[in-house]
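Let me begin by handing over the structure; questions about it come next.
Missing here: one protein chain of the complex. Every other protein chain is in place.
Entry: subunit A
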Amino acid sequence: MSLLHLAILLPFIAAVIVPFLFKGFRSIHTGWFVLLVPLALFIYFIQYMPVTSSGQTVSQTFEWIPSLGINFTAYVDGLGLLFALLITGIGSLVVLYSIYYLAKEKEALHNFYVYLLMFMGAMLGVVLSDNMIVLYMFWEFTSISSFLLIGYWYDKERSRYGAQKSMLITVFGGLSMLGGIVLLYIMSGTFSIRELIGMSGELMADPLFLFAMILILLGAFTKSAQFPFHVWLPDAMEAPTPVSAYLHSATMVKAGIYLVARMSPVFAESGLWLWLVAGFGIFTLFWGSFNAVKQTDLKGILAFSTVSQLGLIMSLLGLGAAALHFDTLDENMYMTATIAAVFHLINHATFKGSLFMMAGIVDHETGTRDIRKLGGLVNLMPITFTIAIIGSFSMAGLPPFNGFLSKEMFLTGMISVFELDLFNLNTWGILFPVLAWVASVFTFIYSIMLVFKTFLGKPQFDQLPKKPHEAPIGMLISPLILVTLVVVFGFFPNLLSNTMIKPAVEAILPSLPAAGQEVYVDIYFWHGFKPELFMTLGIILTGTLMYATLAKWQGIYNRIPERFTINGVYDRGLDGSESGSFKLNEFFMTGYMRSYLIYIFAFFVAILLSTLTVSDAFVIDTSNLAEIRIYEVVLAIVLIAGAITILFAKSRLTSIVLLGVVGYSVALFFVFFRAPDLALTQLVIETVSVALFLLCFYHLPEISRKEERMKFKMGNAVISILVGLTVTLIGIASFSNGQIFEFESISQYHIDNVYELAAGGNMVNVILVDFRGFDTLFEICVLGIAALGIYAMVNFRGVRREKR
């Protein structure tokens, strides 16, 4: 257990202590204690920066279940470190923000911070694990803690709905991913991602490769809210705002991005990977931004905006995979896409975090998040307005903020798509820049909407639940730090390029830089007069125009009926599966014994008859049959006649007597087949049981004593005939098979030794008490239990009723 492992597990350890701190120090906001954890971890992870930027990696193994190849291998490379810094850095800011956001008197803070720390540890585990099973374990931890955080205000119905929805969707994805991991293990025999990357060439040829890829992608897409699994994210906005800022903008939703980036070297050689990742990404980008415009809730807009930005990063990662198809590093334009993805990942975390915190402040200080009620806050909340405008403009991709740079690089990447002569991209690829451009226009519109509708326009303060005023300074610190980063990264992007982006890109595309070569990352403002510049100008112009005429065309959103939205499909699917399984259960769990007997007998017949036919076991061998004697025939006729008459008897009394006839005939058969002990027992037992039947008959209630013939049911008749037939066929077949494969009977031993060993003459009795006395011992136990059962049923019946 190294220091690195302890760092990953530190949040879990802290989570154990938090409730005690909460109970012990009621006067201090618990968040202050919690704040130390991410801060310490952030400082700790900063120390790895020189290591990874010089191209080295750190790997520590802690043996967990070595016999199964499952070891907790912590592995720090550029990509892992980038995410670890995001998690701990934004984690610190979010904890700080939450101290001012959540009141210590009203909220169950111990729950909140325990969940948050659990989540933080789980995320660190996801991004720093090399072993896929450990990664999966932490992955599910993030799902569970996210579920708990979304349902934090569990007395609200919407919270519970959102939590359940996110749980169902992300766990579905998580389980698919586990399937993918298992398939990869079957193919390669290892759970280590680094070893998998080394084998990617061999894996390509494996028939399971495709399934593994799709299953892993399902995990990534559900977690990262890609179309059509994005539906959980807007509903997760019922969580407290610090949670939305942390989980649903900066960290958890990027776990899917991380997974795609991490597995790129394994899968990227396949063309399908490029199409799936880039295709779903670009469509999610469009769909998210298109839907964000119709939202009226600040956090709703931000949720759809997150969906769309995640789609953007995803599409860039997909496209970046194309880089692996070219061997030369020089003029490899697709690597730009990967660089853009990493860069935008950082940018998105900064501006989206600050925007969520801004939304939280507005909510906290005005009491509403509805942009139809808000307006004119600019004079009252100038600092919040500044935060909002920087964040939104960066999101819209306007200069001089960092969003502009990554947006430019994104457009560069998308334009280069259809120059690619791989996988039909040169024809259908034209969709990529078109969708990207349209989505960017919508992004522009909602970003502007977010600021202008909230802070500008007519003030309508009388409609607000609270009197608005500027937020306390403590609440503003975190978003201010984030927007400062937005500006700093905007002006000096190369601060990041060698320290963070280069090692991350090298981790995503490990095979690309040939020996001695290095990935060269240089981000600059001025591209010259290139197409992407004109595209940006076009975005701004069109966006402004469309924003101005928003009221005229917003009606199109209402054209899509609720039934056909993905939410509608999800809701109906859930209802349908519930009512469907209920109906299915209703259908076959009838509560009638006779239906269950029909199932049992039908399966009995179906399985036995099909086995008999499939294994071709039915044979008839009459060579060793005994001669049929006349009294056996007569007795058989009596027996059959008795049995059949039972079926048609009108009175129950007749049936009982006929049952006696059958029983005594069987006793006679025992006589004929020379089994005197059996005959004696059968006679006495039959007498006793007929007497008991008569007793039952005598005590039947008057009402149900109506004498009528058994009703004829075709199904019952068919099944009973089939059961009889099956058993007969099996009897014949086993007898005949016994003739064909001759087995020596064990009874010769008994015949030989009945006197020698057991000093007896009656072989049946000697077997019962001596050779196999153990059976007899338990048969008398059965008798004893039956007697006690009857005694208890009869005598304690009244006692139980009295107690009630």
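In the analysis below, a residue touches a chain if its C-beta (ideal position, glycine included) is under 8 Å from a C-beta of that chain, and two chains touch if they have at least 3 such contacts; residues count from 1.
Keep this in mind: contacts and distances are computed from a predicted model.
Novice: Please identify the absent chain by the protein name in its UniProt record; candidates are "Protocatechuate 3,4-dioxygenase subunit beta", "Electron transfer flavoprotein subunit alpha", "Light-independent protochlorophyllide reductase subunit N" or "Na(+)/H(+) antiporter subunit B".
Specialist: "Na(+)/H(+) antiporter subunit B"
Novice: Of the residues A:M714, A:I740 or A:I780, I need the one that contacts the missing chain.
Specialist: Of these options, the touching residue for the absent chain is A:I780.
Novice: Taking the entire complex into account, which one of A:L3, A:A205, A:I740 or A:V794 touches the absent chain?
Specialist: Counting the whole complex, the residue in contact with the absent chain is A:V794.
Novice: Name, in rising order, the residues on subunit A that touch the hidden chain in the full complex.
Specialist: Here the touching residues of subunit A are 676-677, 680-681, 684-685, 688, 692, 695, 758-762, 764-766, 768-770, 773-774, 776-777, 780-781, 783-784, 786-788, 790-791, 794-795.
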